[in-house]
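Every protein chain but one is kept in place in this view of the complex.
The chains carry the letters A, B and C, assigned in the order they are written, with residues numbered from 1 in each.
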Amino acid sequence: MREEELQKIMDNALEKSRGHIAFGKTADYIPELGCADRNDLGISIYTKDGKRLHSGDSDVRFTVQSISKVVSLAVALERCGFDRVFRKVGMEPSGDAFNSLVKLDLSSNYPFNPMINSGAIAVSSCLVSAVTFDEMLDITRELCLDGGIQINERVYRSEMANIARNKAIAYLLESKGILENDVERSLDFYVRMCSLNVTTDSLAGFGLALASDGIHPQTGRRMLDSDVVQTVKTIMFTCGMYDGAGEFAVRVGIPSKSGVGGGILSVVDREMGIGIYGPALDNKGNSIAGQCMLEDIAKKLKLHIFAADRYR
Amino acid sequence: MREEELQKIMDNALEKSRGHIAFGKTADYIPELGCADRNDLGISIYTKDGKRLHSGDSDVRFTVQSISKVVSLAVALERCGFDRVFRKVGMEPSGDAFNSLVKLDLSSNYPFNPMINSGAIAVSSCLVSAVTFDEMLDITRELCLDGGIQINERVYRSEMANIARNKAIAYLLESKGILENDVERSLDFYVRMCSLNVTTDSLAGFGLALASDGIHPQTGRRMLDSDVVQTVKTIMFTCGMYDGAGEFAVRVGIPSKSGVGGGILSVVDREMGIGIYGPALDNKGNSIAGQCMLEDIAKKLKLHIFAADRYR
Amino acid sequence: MREEELQKIMDNALEKSRGHIAFGKTADYIPELGCADRNDLGISIYTKDGKRLHSGDSDVRFTVQSISKVVSLAVALERCGFDRVFRKVGMEPSGDAFNSLVKLDLSSNYPFNPMINSGAIAVSSCLVSAVTFDEMLDITRELCLDGGIQINERVYRSEMANIARNKAIAYLLESKGILENDVERSLDFYVRMCSLNVTTDSLAGFGLALASDGIHPQTGRRMLDSDVVQTVKTIMFTCGMYDGAGEFAVRVGIPSKSGVGGGILSVVDREMGIGIYGPALDNKGNSIAGQCMLEDIAKKLKLHIFAADRYR
Partner (left out) sequence: MREEELQKIMDNALEKSRGHIAFGKTADYIPELGCADRNDLGISIYTKDGKRLHSGDSDVRFTVQSISKVVSLAVALERCGFDRVFRKVGMEPSGDAFNSLVKLDLSSNYPFNPMINSGAIAVSSCLVSAVTFDEMLDITRELCLDGGIQINERVYRSEMANIARNKAIAYLLESKGILENDVERSLDFYVRMCSLNVTTDSLAGFGLALASDGIHPQTGRRMLDSDVVQTVKTIMFTCGMYDGAGEFAVRVGIPSKSGVGGGILSVVDREMGIGIYGPALDNKGNSIAGQCMLEDIAKKLKLHIFAADRYR
C-alpha cells in the first residue's frame, strides 16, 4: 500500500473516532493521570518496510502503565526462563477486572495471567533479582526504538502515594509464597515500569519489534527470543485488553495491550507495529477512542488475524 | 509437504501421546459418557489441497458435546444476526469452569461467552425460533462433510436424566430474561446438539470448512458468511478450551474447541482442519492425550498462529 | 405491665414508624406481591398471660412468604429428625442475599441455613415424604392459633409463573444430590407454604407458641419438642432477617423472621409473640416500617435478649 493511502486511512480513523472521547474519562484513581488532556488522540504506524506514519498527537509523552507488563513479561521469560515465570503466574484470562483480588483469594494459588496487576507484580518479583532497573530502562528504550524514554517522576510519586490496592495485591501474593523478592522492592520496580514516559512512536516501534519476531528493525539484531515473542503475542491476544480482551479480539483481532495512561500497543504480526494514545478510557480501562481507531483501521486494512482476506 | 511425511508426523504424535491417557479420565457426570473406552485415540487431518489423512481410532463415533457450541453459534449468527445473539451473550473468557453459575449470578446479566454452557443455552434459545432441529442436523452434516451424523439416543437419554445442573443454569438465565424461548425446549435443543455422533473425520471436515472461510471444500458453495467464520474462529481461540483456553493458546496456538466426549475440533486457518478423539480428559474437561498430540503436531508443522516461521 | 400502657406503646410505635414507609417499596419480583397497599401497617402482640393487643392493620391477610420457613424447619425437625435435616442444610448465616446461588455453587455442598431459599427448598424436599400439604396447613393453623389460614391462590399462581430463580436454585440442589424428592414437587410444596395467608394475629400466635416452649397457650398441649423450639429460635436470631440479621440482632435483639410479603414474626422468649405487617420493604427484603416499630417497642419494653434490664 502506498504511504499516502495509509496516511489517509489513519487520518480518517482519527477524525471518526474523536466523537467517542465524550463517552470516556481519564483514569481517576491516580490523581496525576487525571490531569491528562482527555481530548488528546494520536496514532503511529511503523511498517516492516520502513514506513513511519503518524496522525494526531503522536508526540505527546504519556506513561506506559500496563503496557509495561509486556516488556516485563518478555524480559522475565528471557532472563528467568519459562518454567520459573509460569510457576508464579498462569496464562488464563481471568474474566475479572485488572485489579481484582477475588480469584487469587478464592480459587487459585497464583495470578491468572501476567497482564493483570497481580500477575505483573509476580513477574516483577522475578525480575528484581535478574536485572537492575537501569537495565530495564535500557531494554525498554531499545525495544521501543526510543532513547528518550524516562521515568515520569510526578506520575511515579503520585502512584506511590496511591499504592494501597496494589500493596494489598502484593501482600496477598506474598502470603501465598508467590513473590521471589521483597514485597516493597518488587512493587517499586513494578511502579517504576508503569511510570515510563512513551509516545505513540515508542509503542509503534515496540509493536514492530514484536511483529518482526523480536529482531531490531534497523540493526537486524535479535533482541528477544522467537518463542518469547510468540508467547507474548499470544497472551496479549487473549489477555491484553483487561476484561474486554475477548470482545476486542472479535472486533479488532490484533494482539494488543492497553494501559490506563491511554496508550495501546498493537502488533500486526509480520507486518507492522501500531501505537495509540487517547487518555479518555472506557469502563474497563481501555482508551475509548483508541479502540475505535484500531477497529476502523483493522477493517480498512484487513488486519484481523482471522480475516479471510488478511493483509499481508 | 508430502502426504507420507504428514502421515508420519501424525502417527508419531499419536504414539507419543498415548502415555498421557493414564493421567486422564472419561467424563463421569453423565454415566453413558463414562462408558467410552479411555484408551481410544485418533486423529484426522483434511487439508485445503484435498489430502485426507487419519491415524488411530478415526472411525469411532463419539458425541460431539461442547463442540456443537461452535455449530450453534455459527448458525445463530447467520440466522439471527450478530446484534440479537450478542445481546444475549458476551465474548469474554470467563476464567471459570464451563458449568459455573457464579459470574452469572454475581456480576453479570448475561453469560460471558457462547462456549460455556450458560452461553450456549442462551444461543440455543435464539435458534429454537429460527431453525428446526432437523435443519440443524442437516447443516451439521453439511458443515462436517459427514452425512452419517445422527443423535446418539443413549447419550441423549443419559444426559436428559442428568440434566439438573444445566437446568439450574437455564432457569437462572430465564430469571434474568435472557432466554428467547421456553426453557425446557431450549434445553432439549441444546442437549440434542450435544448428543450428535461424530468421528474425527467429521471434525476435520468442519475444521477445513472454517479454515476455508466457510466455503464447502468440494462444491465451492459458501456455507457460512465470512464474518461469521472470522468471529467463530476468534471466540474458539480465546474461549474454546474451557478454562484452559489461555494456556492452550500459548502452547498450541490453533483455534480449537473441545467437548467432554473427548473430541477436539481445530482450525489451522487457510490450511487445514483437524479432528481429534481421546475420551480421557484432564481436570478442565479437555482430551488429555488429544491436546498433547495437537501440541506435538503444531510444533512439527509450525501451526501456531503466532509462530515466526508459520506453515503456509 | 398494664394493658393500656402496652397498647399505647404499640400505637405510638406504629405512628412513629409510618414515616419510614416512604423509603421502602413492595416486593416487585412477583407481580401479585407488588399489588399490596404499601401504606398498610399493623402489629399484634399476644402475651403469656393472655393479653391480645392490636394496632393498625392487624386484620389484613397477607402471604406469609419466608416466615413459612420457620414452620417448615420446625416440622421437618420433628418429623425427620435433626440428623437428617442438618445433613441437607447448615446453620450458618451466609452473608449473601436470600436468593443467592454463589456460595452454593462455589464453596459449599449444602445450603448455608434453612432461612434462605436454597435451604428452605432442601427442607421442603424432606417434608414432602414426611407430611402431606394438608397436614402442613393444619399444623400451621394450629401453631398460629388461626383456623382461617388458606392458600392465597392468586399469589400462589403468580409465584409459580415467576419461579425461574427458585427453579435454578432447586436444580442446583438436585445436581448436588441434596434433594430427597422430586424437584418440581419439592418446589411446589415450598411455594404453597409461602402462599399461605396470615394476619399479624396469626404471627403473634405463632410467636407466643415459640415463646412458650412449643406449648399451646390455650390447651396446654405440646405442639413442638423443646429442643426443636430452642433450635428454631436460635436460627431465627442468627439468620432470620435475611442478610440484615446481624444488624437487626444488635438493634432489636429479638429472634424474628421476615417475609417479602411484609410480615415479621418475633419471639420474645418466655414472654410474648409479636406479629407485624408492613409490605414496604427495605433493600434486603425486610419490612422497613415493621423493623422500626419493633426497634421502638424493644427499647421501650426492654425486650433485647441481652438488655441488662430485660423485661421479664
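The rule is simple: a residue touches a chain if its C-beta (ideal position, glycine included) is under 8 Å from a C-beta of that chain, and two chains touch if they have at least 3 such contacts.
Bear in mind that the values here come from a model prediction, so they are computed numbers and not experimental data.
Colleague: Pick out which of C:Asp11, C:Glu92 or C:Asp138 touches the chain that's been left out of the picture.
Modeller: C:Glu92
Colleague: Have a look at C:Gln150, C:Ser226 or C:Asn283 and name the one touching the chain we're not showing.
Modeller: Within the whole complex, the residue contacting the unshown chain is C:Ser226.
Colleague: For chain C, which residues lie in contact with the unshown chain of the complex?
Modeller: The missing chain touches chain C at positions 90-96, 103, 112-113, 213, 226, 229-231, 233-235, 237-239, 243-247, 249-250, 253, 255, 269, 304-308.
Colleague: Footprint of the hidden chain on chain A, which residues?
Modeller: Given the touch definition above, chain A has residues 100-102, 105-106, 164-165, 167-172, 174-175, 183 touching the missing chain.
Assume only the chains that are shown with their structure count from here on.
Colleague: Once you find the CA centre of chain A and the CA centre of chain C, what distance in Å lies between them?
Modeller: 54
Colleague: Can you list the residues of chain C that touch 2 or more other chains?
Modeller: 106
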